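See structure below.
A single protein chain has been omitted from the complex, and every remaining protein chain is retained in its original position.
The chains carry the letters A, B, C, D, E, F and G, assigned in the order they are written, with residues numbered from 1 in each.
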Amino acid sequence: MADVAVIVGSTSDIELAKRATSILEEFGVSYETRVLSAHRTPELLKDYVKDFEVRGGKVFIAFAGYAAHLAGVIASYTTLPVIGVPVASSVLNGMDALLSMVQMPEGIPVATVTINGGANAALLAVSILSTFNQTLKEKLLKYREERVRKIEEANKNLR
Amino acid sequence: MADVAVIVGSTSDIELAKRATSILEEFGVSYETRVLSAHRTPELLKDYVKDFEVRGGKVFIAFAGYAAHLAGVIASYTTLPVIGVPVASSVLNGMDALLSMVQMPEGIPVATVTINGGANAALLAVSILSTFNQTLKEKLLKYREERVRKIEEANKNLR
Amino acid sequence: MADVAVIVGSTSDIELAKRATSILEEFGVSYETRVLSAHRTPELLKDYVKDFEVRGGKVFIAFAGYAAHLAGVIASYTTLPVIGVPVASSVLNGMDALLSMVQMPEGIPVATVTINGGANAALLAVSILSTFNQTLKEKLLKYREERVRKIEEANKNLR
Amino acid sequence: MADVAVIVGSTSDIELAKRATSILEEFGVSYETRVLSAHRTPELLKDYVKDFEVRGGKVFIAFAGYAAHLAGVIASYTTLPVIGVPVASSVLNGMDALLSMVQMPEGIPVATVTINGGANAALLAVSILSTFNQTLKEKLLKYREERVRKIEEANKNLR
Amino acid sequence: MADVAVIVGSTSDIELAKRATSILEEFGVSYETRVLSAHRTPELLKDYVKDFEVRGGKVFIAFAGYAAHLAGVIASYTTLPVIGVPVASSVLNGMDALLSMVQMPEGIPVATVTINGGANAALLAVSILSTFNQTLKEKLLKYREERVRKIEEANKNLR
Amino acid sequence: MADVAVIVGSTSDIELAKRATSILEEFGVSYETRVLSAHRTPELLKDYVKDFEVRGGKVFIAFAGYAAHLAGVIASYTTLPVIGVPVASSVLNGMDALLSMVQMPEGIPVATVTINGGANAALLAVSILSTFNQTLKEKLLKYREERVRKIEEANKNLR
Amino acid sequence: MADVAVIVGSTSDIELAKRATSILEEFGVSYETRVLSAHRTPELLKDYVKDFEVRGGKVFIAFAGYAAHLAGVIASYTTLPVIGVPVASSVLNGMDALLSMVQMPEGIPVATVTINGGANAALLAVSILSTFNQTLKEKLLKYREERVRKIEEANKNLR
Partner (left out) sequence: MADVAVIVGSTSDIELAKRATSILEEFGVSYETRVLSAHRTPELLKDYVKDFEVRGGKVFIAFAGYAAHLAGVIASYTTLPVIGVPVASSVLNGMDALLSMVQMPEGIPVATVTINGGANAALLAVSILSTFNQTLKEKLLKYREERVRKIEEANKNLR
């Protein structure tokens, strides 16, 4: 059973989703990836969302571009946290997807992250899971320390 | 049986929807109004959309603000034309709703009209119905002539 | 006689219009393509629009970039539905064309679709025609089923 | 015969247009005001534009909000200079009207001024007329000097 | 000990934060409210964030307007989930705060919700806490059912 | 003596300005080109503007990108018509230059045209000059007819 | 002799400028206020700027709305630091003024602060002066401490 469901609205978003799944793997978080469209496959999407929750899944990550309804529609079928990644696939550079995700009306929130921000979506999922998982929390701290170390190194190279 | 379904995403949009229904009444087009949310009542919405089509309805008009998924979600459940009216209910003046409606990804179009443009949505619905209804077409022509007459009158008053 | 008139505001939009006409062909919907500019050929445009309606045409699709007046000007000469495709040909990525099409003042609507969304414009035209054409409706349903099938296949490949 | 035609796309713009006509009166420039819509009265608009040019008119000023096609459509029927004033009448604060006016495609320019900038439109018309009218030029210089004087006075009051 | 820390960047945001805290109370989630500024009180903010985590807190909610750094700065001091509410307090209607929150660079995510969306922030916090708390999950389901019921009632009133 | 002064704010805009000067040459309108910056060479700019007017020049065309003050500063030193061409040289795609030109405060207008619209700037200059020059007017009419002819030809090729 | 020149582009900005001058007074920094327009009084502006520098002035603060050229034009006449405050006086909420100030082309910078941010402009001027003035630096530190104290008090009131 997977903890995180990574759903892309289009096969063209699969590459971008790998920025999220590679982070999840790095943290040892189980996940499954699906291509499911809010508009083209509404029934499949609903069935999958409900099934994932029943099977004990914990967090959704949704990638979508254009009028990105995917995350909101997922959220309408579950009470689990839904993380939305706006994808800059249209000519509007992701501003359309950002507003379509973040501006959810009162009652059904979507946790929106950076446009094209697959890594941040995964890190947010890990953070959510870590609230009740000490091992994950320690991994997060190490991940951050490693990044501090890299910046210290960069400064050494600068001088 | 109604030809047009007027769906608002929130009770706060009912007033705005009356700009559409008053036009439909003026043209003698039958309609029904519902409050249905893509996020809070996804099942009710789906059932209503499918039922409306089965009962012989012809056109949907959807009013929604914020991340306005309503029109797109309706369109995912029907092949009937769906007209979307972005509502300027958030602080972003309707730009969020506009992009959430018009930027539909390939495969499922939404016929988007002016922000807060209830009258234009109704006129578009009449225009669609008039493609196979000569009486409606004549009413549309008269409606336009009446507006020309009003402008001519305004010019007389100006001088 | 054609059911759909596909009008481009500039020869540079012809390629983009093919995304619409290839869909129309797939659905067996008759169409004709014209290059006509609201600004450079206002008389030709008016004559063509009126003639197309007289000949029994049903729907207009207009492609235009920059200050995209084409769809609105067509709509001023006909009561048939006019679908507008904003084209991202200027440096503003189509935001100029989108607002010039969708923000039509009260009285004359334009059914605006996705920026560069030729396929969606054609699908909307098919949807409008299908309201009184059972064969087209069935083709639309099959088109959608085919797309569901493709997504199911993509998910099989993912695993 | 009037030198300047002031055309508003809607009766609601008449008040704003007075900012232009009061300046024209101040400079003794003859003008006539009309309400003419690019979409609701395309034939009246065309006839008026062509007639105004035949009668010896020199400059057009067009006020329009929303998808403001008025100035561009006027320009398609005349080679006289057309000054466009985007009006902030929609919820988008005039950004829709601005882009619909200024982003004219190559071949037919519109001289666009400040959103709601009736006074600037009139001053631009005066400036254009003054290129071949020494009296107007002198009035323009005096107008500017008067404004310098007012600022000098404001500074005296400040101290 | 509180599960949720609600931090406002300015005393003027306290009213808005009550939309969040009233939801938290409705769900029986413990919380504490603080006024802490990323720029004016960086040390106090850091100390509070670290202390809240040590004391066993689970989720942060940050309200901020203008260049809203608050959520990002909190996230730099904790691995707990940080929910950001962009506040429309400047003349830019919250677009500045939205981009300052959601566009976090890779490594430190902020879970951004609707501009001024205090209720959605609280519901997201509840959703996160509910991933390991069955009672909260049931309350969330009841909350949603209640909202479905309200919409059903609205429809009865409509007819 | 030249009728039109074409001023670019930076040597990098010279190529773009050729779209204007080639049109001016086609119409037989005399012009001179200068590189003059509102910020780097304020004195040279002022002297040139005043001298051009004294020598009998009629119209200014200014090309500038970024915070494009060039057209406004020229207009502050002359009562002649000043046409502004916003240049998309910064990362903001010319939106910065557009607003810096068109949003002139009351008193000093700039006739702003399409972003990067060198040809439209030249056609507007020709239009202004043609208000008192019958030969230019006839050339403008021929120019437009030629463009109609090209579109008619394009339609023949389409079929 | 004053250290800071506070220049407003219009008498309507004087009230806003008082947010800056009240801060300057609080810090005991000498200043003088002028109304000077880049477009209506270019010569007065130039003379004042050059004179202020000759008299030993140290910093300029410029308030302007619309196409806000004031700060850039000041900077073209002096090598002293110029702080720009974009004013939200047009319908575009200060976005026009912001881009007209901050997007200065290479060579002549303007230190731009928050839209309508008179207080921040004054604090930046104080900060610049404090780089060589220990007394001012200490006042700045006290100003900040006072604000920390106020936030601590607000938190006490919250509990």
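Details
Heads up, the rule we're going with is that a residue touches a chain if its C-beta (ideal position, glycine included) is under 8 Å from a C-beta of that chain, and two chains touch if they have at least 3 such contacts.
These figures come from a predicted structure and were not determined experimentally.
Within the complete assembly, E:G65 is the residue of E:G65, E:P81 or E:G118 that touches the hidden chain.
Although one chain is not drawn, its touching partners on subunit E can still be listed: residues 9-10, 37-40, 42, 46, 65-67, 69, 72-73, 75-77, 90, 92, 95-96, 99-105, 107-108, 110. The set of subunit A residues touching the chain not shown comprises 88, 93-95, 114-116, 144, 147-148, 151-152, 154-155, 158. The chain not shown here touches subunit F at positions 11, 14, 33-37, 40-41, 44, 66-67, 90-93.
By our rule, only the chains that are shown with their structure count from here on.
Looking across D-F, C-D or D-G, the interface that copies B-C in more than half of its residue contact pairs is found at D-F. One simple way to say how far apart two chains are is to compare their mean CA positions; for subunit B and subunit E this gives 35 Å. Residue positions of subunit D with contacts to 2 or more other chains are 37, 40, 66-67, 90, 92-93, 95, 102-105, 107-108, 110, 114-115, 144, 147.
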